[in-house]
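Here is subunit A:
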Amino acid sequence: MMDALTLKDALFWAFAFLTVGFGLMVTFHRSLVHAALGLMGTLLSVACIYGLLDADFVAVTQIIVYVGGVLILFLFGVFLTRRIDDIEVSNLSVNWMVAVPAGLVLLAVILYAVISSPLPMAPVDATGPTVEGIGNEFLSRYLLPFEVLSVILLAVLVGALMMARRELKPEERD
Partner candidate 1 sequence: MVDHVLTWMTFSPLIGAAIIVFLPGRFKESFKYIAVATAAVPLLLAVQVFLNFDTHLVPDIAALKSAAPSLDPRAYGLQFVDHIVWIKAFNIEYFVGIDGVSVPMVLLTALVSFIAVLASFLVKKPVEPLHNSQAGIKVKERGYYALILLLETGMMGVFVALDFFLFYVFWELMLLPMYFLIGIWGGPRKEYAAIKFFLYTLAGSLLMLLAIVYMYIYGTAGHGEFLLADGTTADHTFNMMYFAYNTNFEWVSFITGKMLWVLFFIGFAIKIPMFPFHTWLPDAHVEAPTAVSVILAGVLLKMGTYGILRINYPIFPSETLWAAGAMAAFGTINIVYGAFCAMAQKDFKSLVAYSSISHMGFVLLGMSSFTQEGMNGAVLQMFNHGTITSMMFLLVGVIYDRAHHRDLEGFGGLAKVMPIYTGFVGLAFLAALGLPGLSGFISEALVFLGAFQTHRVATIISMSGVILAAGYVLWMIHRVFLGPLKKEEYAQFADLNWREWATLVPLAIIVIVLGFYPMPVLNLMSASLGALKDLVLAAAM
Partner candidate 2 sequence: MTPETEIAAKAIEIQAGYLFLIPLLPLIGFFINAVFGARLQKRVGRWTVHTIALIPVFGSLAVAFFAIFQVVSHDENVVLVDRMWQWIGFQWGSHALNLPFTFAVDRLTAVMLFVVTFVGSLIHVFSTGYMQDEKPYWRFFAWMNLFMFAMLFLIMGDSFLMMFVGWEGVGLCSYLLISYYYDEVDKAAAGMKAFVVNRIGDFAFIAGMAILMWGLVGTWSDAGTYTFDGEMGPTLVFRDIGALMADPAFRAAFLAKTVFGVPIVTLSCILFFAGATGKSAQIPLYVWLPDAMAGPTPVSALIHAATMVTAGVYMVARLNFLFAFSPMAMTVVAFVGALTALFAATIGFFQTDIKKVLAYSTVSQLGYMFIGVGVGAFSAGIFHLMTHAFFKACLFLGSGSIIYAMHHRQEMKDMGGLRKVLPATFITFLASSIAIAGIPGTSGFFSKDEILWKSFDSGSILLPGWLIWGMGAVAALFTAFYMTRLVLQIFFGEPRADKHTLEHAREYKRMTIPLYILGFFALVGGFVGVPAVLGGDNRFEHFLEPVFAVGASHVAWISQATEHGHGLHSHAGEYVLMGFAVILGLTGIFAAWRIYRKYQSQEDEAKLYGARFHNVVYNKYFVDEAYWAGVIRPFLALTRAAARFDKLIIDGAVNFTAFATKIVSWINGGIDKVFVDGTVNMLADITILAGQRVRRMETGRIQSYVTGIIMGVSGLVVIFYLLV
């Protein structure tokens, strides 16, 4: 039923392939920098998928927080550690010989579960922009998680600072 292939479907397939493709790059590319860039691709593709799912706020958050924040952080990390030590460490470990088959088995298990369980076929009607809905959730139903999250972020801040507060004594630099 080729005619049934709507634009949305087409877009999904496109973004899906992009996502998986970038995902493969993240996982299997020898170079860490490429992997990081692959992650960027994945994140962006996923953001587009969010768009397809009418999740505007999530998509935007994805781009801002992930692509804008987390990824930059990663790249910093990559460069910071590579510049000092030049050993090629981005190689895949030989572990993949076990991990990949295991992962494929897991995938098979998951896909079996997904396919054998009836899921709703049609989307509900789009409700327009989601920002308000999400905001309402955060302020009413998810107020407690929201507050807890803030405590977490605070604690993480302290923790990260502490980890970074580093003065090694010379004899411990072996």
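Points to keep in mind about this one:
Definition applied: a residue touches a chain if its C-beta (ideal position, glycine included) is under 8 Å from a C-beta of that chain, and two chains touch if they have at least 3 such contacts; residues count from 1.
Criterion applied: all candidates are chains of the complex that A comes from, given by their letters.
Source: prediction; values computed, not measured.
For subunit A, the touching candidate in this complex is 2, chosen from 1 or 2. Interface residues of subunit A facing candidate 2 in the complex, by the touch rule stated above, are 93-95, 97-99, 102-103, 105-106, 109, 113.
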